[in-house]
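Can you keep this structure in mind? I'll have questions shortly.
Of the protein chains in this complex, one is absent; all others appear in place.
Naming follows writing order (A, B and C), and every chain is counted from residue 1.
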Amino acid sequence: MSRAVRWWVLGAGTAGVGLVLLLAFLQMPSFGSSHHPYRDAAVPAAVAHGTANVVGSVTFDQRGIDTLGEEAIFFGSVLAVLVLLRPEDEEEPRPEEGSLAPLQSTRLFGYLLLPLSLITGLDIVAHGHVTPGGGFQGGIMLATALHLVYVAGRYRSLEQLRPMPLFESGEAAGVAAFTALGFAGIAVTGSFLANFLPYGTFGQILSAGTVPLLNIAVGVAVGSGGIVLLGQFFTQVFLADREKGSGS
Amino acid sequence: MSVLIAVVLTLVLVCGALVVFTGNVQRQAVTLSLYGLLMTLLFVLLSAPDVALSQVVAGTAVVPLMVLLTYRKIRGLR
Amino acid sequence: MPWEGTASSFAPVAIGVLLLVACLLAALGKLLPRWAVDAVATVAVVGVVALDVVLLRATRAGRVVTWVGAWTPSRGSSVGISLVADRLGAGLALLAGVLVLAALVYSWRYFEDVGAHYQVLILLFLAGMTGFVLSGDVFDMFVFFELMGAVAYALTGFLVEDDTAVQGALNFAIINSLGAYFTLTGIGILYARYGALGLPQLGEALAGQPPDALLVIAFCLVCVGFLVKAAVVPFHFWTADAEAVAPTPVCLLFSGVMVALGVYGVDRVYSTVFGEVLPHDAVRRALLVLGALTALVGALMCFLQRHLKRLLAYSTIAHVGLFLAAAGTLDGPGTTGAAVYVLGHAGIKGALFLIAGTVLSRYGSVDEVSLHGRGRDARVMPWLAVVAGLALAGLPPFGTGLGKAISEEALSASGFRWGPVLFVLVSALTGAAVLRAACRIYFGLGPKPQDDDQDEASGDEQDRETPALPRVRATMLLPIAALLIGALAIGAVPAVARGVSSAAREFLDGQGYVQQALHGAAAEPPAPLTEAAWTATGVALDVLSVLLAAGLAALALWKAQLPDRLRTVTRPMRSAVAALRRAHSGHVGDYVAWLLLGIAAFTALVGVPMI
Partner (left out) sequence: MSVYAYVVAGALLLLGAIGIARSRDLVHAVVCLSISQSGTYVLLLAIGYQDGAPAPVFGSTSAPTTRVVDPVVQALTLTDIVVSATVTALLLALSIQIQKRHGTVDPDELSALEG
């Protein structure tokens, strides 16, 4: 329909939905109220399972199948990007060489920050059940940290460091590990995704039963998935430069 | 409701409008990154550290980077 | 305690197996030959279908409740997520499994050069549908809804070489995602006041609450995502774009079961959470109005199409309107009619999409006009197409005819005289469109139509999805025949309709759901309904719509010889139709505008009469 009609429909729709939302917001408990029934049950449940980071307990222990679903969405989306950006026959990805060499300072900071950010990422994954963080955040951090090699060096060295098939199967392995832990729950206690490991001492690294293991599985999946994702987009950009022959 | 949260909420709203109403995609990616940072600040103020960490990693770094790479690819194809 | 026991782990095992096999195929896909990938995927789906059958039998003794992670309720409350499989939910999961199996078998020969990624996406799609149907937690339903969505966007744009595929996929993705965000807003509003996400917990928390604005708005917003997925007017615009371009086996899944899950989502949320709070007649009126509108728009647009897959997509929209109208009566007979109609329609529409796939693979186009008489050499396919067209119009004893008859009976019994008229007209129009296309392509009936209007999306530039096949392979013919026989069995075997009626009454019993899921109360399934069977008026109305369909098809085939007087009659209608056609513009901005207006209108439709 013409732009003018679309404006009218959009205007009416926005006004209507705005009014609807406002009416609902006015009847909701006021911002900052202390009325949180689900929290009153979730915090003791997390403490009972020895998980200091209650968010981690809710994500991986109390509402585990939600996170399994989110993992599957992540896995499906990365796969979809692989499918949609698969190089057709006339485009084979060969990055352009001889582009601008990075400044000396960038090289220095890049190579200094690389191990630092990798360790931080690993720490955030491993301590997901004790301090803020977890598999999702740590995984993406690891994925972006690896690309410091490209920032500080050349794209070719990054390519050698990350063979794509390894990370594709790494992502599948992470999701499979998460599901396998779910089945282990059935084997041990008869209930899917149950927290069957000992809960350890509250607040220590060895605590919260299966939550750290699930965090690590998610860290592996999200880390490798992130690398595959960014790799696909970088390959696409270099494809364009090769066709046009322009500097990258 | 503390004044600081109200201020940051207003900044988030203004920056969101900025992202929506920037026509050029390249500038929009940079504004999106700024928007991600403001959201991170808001989540810290709402005492949600996990979500702030998630936002700073995904919303500030990865998504704008992919938007820029997409923009570069589309401009290259034109 | 009623929550333990082996039956309670069937649902998570089904989802887990699908995910594990998907990961296996994704990791090893490149190393295995194509037949091995197909074999592994098919065996996995057969296993899940078997699990669904066992789960369905287990639900005969009452709902199978699974509290994931051993978070079984204590003193009537739990922080965990429940998967509640009642007979209707398990039946829909089984239907999804069977259709995915048919799609996989059809894809063996249909696609040549597809890597393991296609099978992995299909397995994830089944995991999403199974999880959505069996979940007893509204946020969990949202997560599996998103999983179905993300995988569906990829499957729609799978054939990236085809020009229109990717644009249809992006329109589908943007509109579905926006709808999902409104559902999440509704969940958030509900969570703010009641602090619960599980359907049983919410049902108990809402019982006895006065129906104020927050509850009406929360219900309407939660339904938005489901109504978009169900392709209900005015949220339906993405459907034709997506289904016109998606690979044919994927269209079978979209039209066969995915849109029906949207209607299921609305009904499940209403009957378990809002059933005691929002007055039935307000919600009934809204659903009936939306259903009737969707049915009419879908049927009219279906009759106007010449692109086979768009024709079938609009026919699906028309039938979703009928499902919503039938289920909108919110009583036993209506829900039974809708459920039987969904089962019958899944078989018939699935077969029709697969037939359209064979037309595309043999003749290289899905444009009815340019394929005039091209199919004369086909032997079996023409008769399957004609039978499927008649069955779509409601030919007894097919499941579609029985579902239509029960629904008409339910609507007129609850005082909506226009119900039977709507059902007969819409099924006749959609049946006529299919019959017209089949006769024109396979039998070359009617004069060769000249290409009059060029602006319309003809199916000519539709790229061939596979290299030209000399003749239709057995693995493509088998699923078509199986789906048709299945639809026939649903109508002919009386036990099916009786079982569905008992399942429908159990589905509507929100209190029983809460008591059994949260407090472990034993629940024996209700007795079947007597109305769930063929009746004289039902058969009469079915025969009437079949004859009407045949008449309309003949009229369309030989419209060139019509006397001019008759054509002037349709002059004013023509401008309205042109406006309707322009509204389906393929522009994502229009679709977003209609989405927002639709949300406001739906909320007003439910809420205003209650003030």
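Brief remarks on what is shown
Everything that follows uses one rule, which is that a residue touches a chain if its C-beta (ideal position, glycine included) is under 8 Å from a C-beta of that chain, and two chains touch if they have at least 3 such contacts.
The model shown is predicted, which means the values in this text are computed figures rather than measured ones.
The absent chain, not drawn in this view, touches the displayed chains A, B, C throughout the complex. Within the whole complex, the absent chain has one touching residue among C:Phe10, C:Tyr118, C:Phe132 or C:Tyr153, and that is C:Tyr153. For the chain left out of this panel, the touching residue among C:Ala44, C:Ala58 or C:Leu178 is C:Leu178. Here one chain is not drawn; of C:Trp108, C:Phe125 or C:Phe139, the residue touching it is C:Phe139.
Within the entire complex, the positions of subunit A that touch the omitted partner chain are 6, 10, 14, 17-18, 21-22, 25-26, 28, 30-34, 36, 38-40, 42-44, 46-47, 52-55, 57-59, 63, 66-67, 70, 73-74, 77-78, 80-81, 84-85, 131-132, 134, 136-137, 139-140, 202-203, 222, 225, 229, 232-233, 236.
Looking at subunit B, the residues touching the absent chain are 1-2, 5-6, 9-10, 12-13, 16-17, 19-21, 23, 25, 28-29, 32, 35, 39, 42-43, 46-51, 54-55, 57-59, 62-63, 66-67, 70-71, 73-74, 77-78.
Hidden from this view is one chain, which touches subunit C at 139, 146, 150, 153-154, 157, 160, 163-164, 166-171, 173-174, 177-178, 181-182, 184-185, 188, 191-192, 197, 240-241, 244, 304-305, 310, 455-457, 581, 584-589, 592-593, 595-596.
The definition used in the following text is that only the chains that are shown with their structure count from here on.
Averaging C-alpha coordinates per chain places the centre of subunit A 17 Å away from that of subunit B. Centroids of subunit B and subunit C (each the mean of its C-alpha atoms) stand 37 Å apart.
Counting partners per residue, subunit C has no residue that reaches two or more other chains. For subunit A, the set of residues touching two or more other chains is empty. Residue ranges of subunit A in contact with subunit C, taken from their complex: 1, 6, 9-10, 12-17, 19-21, 23-25, 27-29, 35-39, 41-42, 45, 58, 61-66, 68-70, 72-73, 75-77, 79-80, 82-84, 86, 88, 165, 168-169, 171-173, 175-176, 179-180, 182-183, 185-186, 189-195.
Contacts from subunit B toward subunit A in the complex involve residues 1, 49-50, 52-54, 57-58, 61-62, 65-66, 69-70, 72-73, 76-77. Contact residues of subunit A toward subunit B in the complex are 31-32, 53, 55-56, 124, 132-134, 136-137, 140-141, 143-144, 226, 229-230, 233-234, 236-237, 239-241, 243-244, 246.
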